[in-house]
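The structure follows.
Apart from one protein chain that is not included, each protein chain of the complex appears where it belongs.
And now, chain A:
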Amino acid sequence: MLSIHNLHASIDEKKILKGINLEIKPGEVHAIMGPNGSGKSTLASVLAGRENYEVTEGTVEFAGKDLLELSPEERAGEGLFLAFQYPVEIPGLSTTNFIKTAVNEVRKYRGEEPLDAVAFLKLMKEKMAQTHIDQSLLSRSLNEGFSGGEKKRNEVFQMAMLQPKLAILDETDSGLDIDAIRIVANGVNKLRSKDNAVLLVTHYQRLLDYIVPDFVHVLYNGRIVKSGPKELALELEERGYDFIKNEFKVEA
């Protein structure tokens, strides 16, 4: 579904990603872990199409398309979703109107008819229940004045509404207490299926207690330096990132 080959990216001439290779198949959950500044969020941003990053080398293929050639909205149309580390507050735009526009624009991209009011409401009610989000939050301006947990739940709700093929969760656990993490993780787990995949970007192991990955990758200094099964996350938790740093000091 997603094939990343030798991906290099930089921001303001500073090289952040220095040759990423990653293969994700439908139904899989991958976790990318790594110390601060290793390039985790950059990878998420580059995949979603954030414009201030420049891809200098490499290819990314998503669902048979050259992902790097697509605009952010086209990527969403193809079924890619990024849950933001810091969801943006948009005054004057209710979450309901926002998500309705998003759902219908994605449908338009795919050549489908827009949902009528009844069908949209039905879908929304179903996904609200699934992600434990209530109407009062959705009537308010998008993320405005939301708590950290509410913002992240809103991200998961949007994900549920858009039903992406690949969901990238960028530090979705940051700033959340354990109850909030559980709610968010439950939301994500309910959306897992054999047809879609999840890429978790996280600094800590704790989210992986709730969303169990099939593969764990350690990102350090712009490269994936280690990959392994879910137990690798536990090892990192125990030993900290220092052992990785020491092992790969030469390249730091």
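The working rule: a contact is a pair of C-beta atoms (placed from the backbone, for glycine too) under 8 Å apart; a residue touches a chain by one contact, two chains touch by 3 or more; residues count from 1.
Note that contacts and distances are computed from a predicted model.
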Looking only at "assimilatory sulfite reductase (NADPH)", "Tripartite tricarboxylate transporter permease", "succinate dehydrogenase" or "Fe-S cluster assembly protein SufD", the name UniProt gives the absent chain is "Fe-S cluster assembly protein SufD"
Selected residue (touches chain absent from view) among A:V60, A:M124, A:L162 or A:I224: A:L162
Where the complex has a chain not shown, which of A:L93, A:A180 or A:V225 is the residue touching it? A:L93
For chain A, enumerate the residues touching the unshown chain of the complex. 48-52, 71-73, 75-77, 81-82, 84, 87-88, 90-93, 97-106, 109, 141, 158, 162
